[in-house]
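In what follows, a single structure is set out as structure tokens and then discussed.
Yeah, one chain of the complex is gone here, protein chain that is, but the others are all in their spots.
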Amino acid sequence: VIAAPVDAVGTLGIDAGVERVLELVGIVAFAVSGGLLAVRQGFDLVGVLVLSVVTALGGGALRDVLLGAAPPAAVTDGWYLGLSLGTGLVMMVAHHRIDQRLWRAVLVFDAAGLGLFCVTGTLKALEFDVGALGSIGLGVVTAAGGGVLRDVLAGEQPQMFRSDSVLYSIPAALGAGAIVGAAEADSYAAGVGVAVAAAVFALRLAALRFRWHAPRPWPGRGSS
Amino acid sequence: VIAAPVDAVGTLGIDAGVERVLELVGIVAFAVSGGLLAVRQGFDLVGVLVLSVVTALGGGALRDVLLGAAPPAAVTDGWYLGLSLGTGLVMMVAHHRIDQRLWRAVLVFDAAGLGLFCVTGTLKALEFDVGALGSIGLGVVTAAGGGVLRDVLAGEQPQMFRSDSVLYSIPAALGAGAIVGAAEADSYAAGVGVAVAAAVFALRLAALRFRWHAPRPWPGRGSS
Partner (left out) sequence: VIAAPVDAVGTLGIDAGVERVLELVGIVAFAVSGGLLAVRQGFDLVGVLVLSVVTALGGGALRDVLLGAAPPAAVTDGWYLGLSLGTGLVMMVAHHRIDQRLWRAVLVFDAAGLGLFCVTGTLKALEFDVGALGSIGLGVVTAAGGGVLRDVLAGEQPQMFRSDSVLYSIPAALGAGAIVGAAEADSYAAGVGVAVAAAVFALRLAALRFRWHAPRPWPGRGSS
């Protein structure tokens, strides 16, 4: 069901129902970006649905496969799959309604998903005891992996690797690092998770606003 | 061995030997399409063999990895691997013999594989109890996933996402849906599986014959 019992607690440590709603919002935002890219590529219904689902659920699925925690929620969670597919269907008919203003809203919800999933992904990896660097890596994979799979399936270079892209994975990596640090100091608490997710969210929004880029390779002397 | 004992029953519920032969025919047809694409791309022996194997076995392997059922038959089944590799080798020397008429035969066997694997893939997912939508999704992945991996490895946009492609995944999705419906109504039987596989096969052949396309995104007003 969409809402867990009121006294249940989610991965983050907050009310499970609240966390669930935030997750579903993030998933819809991810699915919008996948569906829109498929439309822009001239894909048909199949391409739009697959890109919506893969973008929304691919990062978490990849994390779970790498953890040995299959089947992932991408497969077992009817809400995840249904909302991703439903978002794809909406994009089929409404893609041209996503104007400048709506796209900005999508980016805000996408940033919320980035913040939330880098925290929940890192926490899940820590549960499986895969070490500090591995947990950070899988936190980033959870939050940003779907976008990479989306671009590969669309036949494009991953947007977030390109030097003209605005910071996306790096806020997630910093957030994942903060969670691992808190866990190693035995001081993880729901408040930490919420604060880190919010900081990643804010950092991503600031990167969009001020067009912050990741560092590029040192140019050398034209000899590379 | 290629033939199971006479009284054994396969995934579908029919005689295991018959099902096995049908599966191997489908796998060879998938491998032909992978090997031919590799030849067209100017690949060498390595590319031809890898594309043959990945196209033939990638969908089932992806399903098993997502189910947590690794190692998949793609790895453990010597006949699967051997036939895929052998088909690749044949394509190395005989690709130019695949004329119009032979290619039509390949498409027919490929359609048979599509029908069979969407049913067996869905049934396997149901065994793992991953829910209705997840089972339909994994049925489609089993039947059509190899073709997507083939195109990605060849550096092309997945053919079945393109709006100039003829229905491929949608018959598989309808078939997978019918199987899940029958299972939820507790009325799955071998006859149902055979009928659904045959219907998917027929639908795919009709799509090829009449060039049926999947719906394209609603065009909007040129503003997307």
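Think of it as A and B in the order they're written, each chain with its own count starting at 1.
Just so it is clear, a residue touches a chain if its C-beta (ideal position, glycine included) is under 8 Å from a C-beta of that chain, and two chains touch if they have at least 3 such contacts.
None of the values given here were measured: they were computed from a predicted structure.
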| item | value |
| --- | --- |
| Among B:154, B:167, B:180 or B:194, residue touching the chain not depicted | B:154 |
| Option touching the unshown chain, where A:12, A:38, A:51 or A:65 are the choices | A:65 |
| Positions on chain A contacted by the hidden chain, ascending | 65-68, 70, 125, 128, 130-134, 137-138, 148, 152, 155-158, 160-163, 165, 168-170, 213-221, 223-224 |
| Hidden partner chain, residues of chain B it touches | 38-48, 50-51, 53, 61, 65, 68-72, 74-78, 81-82, 85, 91-99, 152-155 |
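One rule holds for everything that comes next: only the chains that are shown with their structure count from here on.
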| item | value |
| --- | --- |
| Whole-Å gap separating chain A and chain B, where each centre is the average of the chain's CA atoms | 30 |
